[in-house]
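Showing just some of the chains, left in place.
Chain lettering (A, B, C and D) follows the sequence in which the chains are written, and residue indices restart at 1 in each chain.
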Amino acid sequence: METVPANNLTLPITSNETAKFTAYSSAVHKVVVIINTVILGLLQLMSQQSSVFETHKAAFLCFCVFVFFYSVLRVREAIDVRLRPGLLPRLVGHASHLFGCLAALVLVSVVCAAFSIVLFLLWFLWLSTVVYSNFSEIMIYLKASNSSTGLPQLSPV
Amino acid sequence: METVPANNLTLPITSNETAKFTAYSSAVHKVVVIINTVILGLLQLMSQQSSVFETHKAAFLCFCVFVFFYSVLRVREAIDVRLRPGLLPRLVGHASHLFGCLAALVLVSVVCAAFSIVLFLLWFLWLSTVVYSNFSEIMIYLKASNSSTGLPQLSPV
Amino acid sequence: METVPANNLTLPITSNETAKFTAYSSAVHKVVVIINTVILGLLQLMSQQSSVFETHKAAFLCFCVFVFFYSVLRVREAIDVRLRPGLLPRLVGHASHLFGCLAALVLVSVVCAAFSIVLFLLWFLWLSTVVYSNFSEIMIYLKASNSSTGLPQLSPV
Amino acid sequence: METVPANNLTLPITSNETAKFTAYSSAVHKVVVIINTVILGLLQLMSQQSSVFETHKAAFLCFCVFVFFYSVLRVREAIDVRLRPGLLPRLVGHASHLFGCLAALVLVSVVCAAFSIVLFLLWFLWLSTVVYSNFSEIMIYLKASNSSTGLPQLSPV
């Protein structure tokens, strides 16, 4: 693995890769907002007869915190994508998606706890995939920078 | 049918065909989101006096599951359309539309069961059309690849 | 009127005409969705104290049917505009707008019956205008095709 | 008025001016829709305990009428901007904005009457500014067309 070709290293910094991640990220952001809105609508149906807000106050506070992190990371991603494309905005974008889904998960857990556990396992699988794929990319970078120090544009991460 | 011309085969992979499917798909996605939102609004009108959430808990769980499949397939379609145009993102897109409509159907069945049965038959008709048209395209592909093995770029499906 | 010039006939098929209708149509679609959402919000205000859903069940069923027709025609229009520009997608688009407004009218009739009658007369005036203008265009086509049979591209309608 | 020069009249019809007004107009339309939605959401909070719809039936009827005028003028503006740029679509656009804000003002008056009076004065100030600036433009047009026929670039105030 010491002989990593140069085109493999510069691939995540090409504008084509950036455009593809932007398209993927905006699709995920749209879906996250729609799902959170739909589950809030479902909760309004549920709360007509019972005081769902009082009994799940901690869950709604968690939801607020996750939505806050999601918003900050989403704005950060929007700034970084144009400013300095590379690995960093992608990591920020993935973190933003994961926090947005976590917020939706908290709302689902209020509607139906059993279903939210299944979704949480899928969420954890997604987290593992994202961490693994980005970690392996960073490893390739580091190894390449250790073995061959003739690559000047190794700025991101 | 053994003498399928080459331009017939490469037609679903042309960028023109892809752009057309993308326009169609985004129109359907927009309509699916609007319809689901409108029916959730109708349900909020309905649930003011009766505990509609308790009596239809199974329906709302089905709705959550369908919305989950719809979201996953929609994101998958957004990734695939750019990455590798062909039959696969179209199949994923059609599956996403069908799951989104199924979620709306479940909500309609809570509002008015008789109307949802009529809509379900129309949904089944739509499913049949999509399956038939894509199945016949795949058949043409397979026959063409059997009769003439000189086509190297038969990657999708 | 037998000597209709050729540029008069091909005018509704030019891409300029199509782009203009697309801009008009998307503005109407946006307004239709906003109005339906706003009136649903008003109805939620109204239904807090009285069981508005039970007393107007027929109206809400009509609303669902009209929204269904609106959605199908809107998707149909989105497919046709790119595939074969001409009179047909414009007729489908106008029908979609009229069904969307009819759905809003049904909701308004629940809020205030007298106001909805005034709006229905305006809706009928709009319907007449659309039918008249498109009917006269079709007449010009047919007369031109009868008098001079040398026009091969008279496919739409 | 018989010898109106062509280049004098066509200056406010330049595409740069039109693009600037379109950007401004779409920003105002977006804000108008957001504000109306937000105040409807506030009203739903308010109406949980009191029958706000029965006591303010006239206000909600006014709101419906204003939203109707807003919609018609907005569609009219969308048609005119492309068809014949100039003063007319700008007047229609300004009227549309003013009706949309008036609709929001009626809703605010239900939430808090004192605050709506302050806003109404600001709305009146805005109306005066729009009327004054457009009236002076029309005056300059008329004077230029009456007195002198040699003004090449009559920059529109």
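Just so it is clear, contacts are C-beta pairs under 8 Å (C-beta built on N, C-alpha and C of every residue); 3 or more make two chains touch, one makes a residue touch a chain.
Quick caveat: nothing in here was measured; it's all calculated off a predicted structure.
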Given 4 visible subunits, total identical subunits the whole complex contains: 5
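Rule of thumb we're sticking to: only the chains that are shown with their structure count from here on.
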Chain A and chain D, separation of their C-alpha mean positions in angstrom: 41
Chain A, residues touching no fewer than two other chains: none
Pairwise touch network: line, ring, star, complete, or other: line
Pairs of chains in contact (touch as defined earlier), listed by label: A-B, B-C, C-D
Sites on chain A touched by chain B in the complex: 20, 23-24, 27-28, 31, 34-35, 37-39, 41-42, 44-46, 48-49, 108, 111-112, 115, 119
Chain C to chain B touching residues, read off their complex: 33, 36-37, 40-41, 43-44, 47-48, 51-54, 57, 60-61, 63-65, 67-68, 71, 74-75, 78-79, 82-83
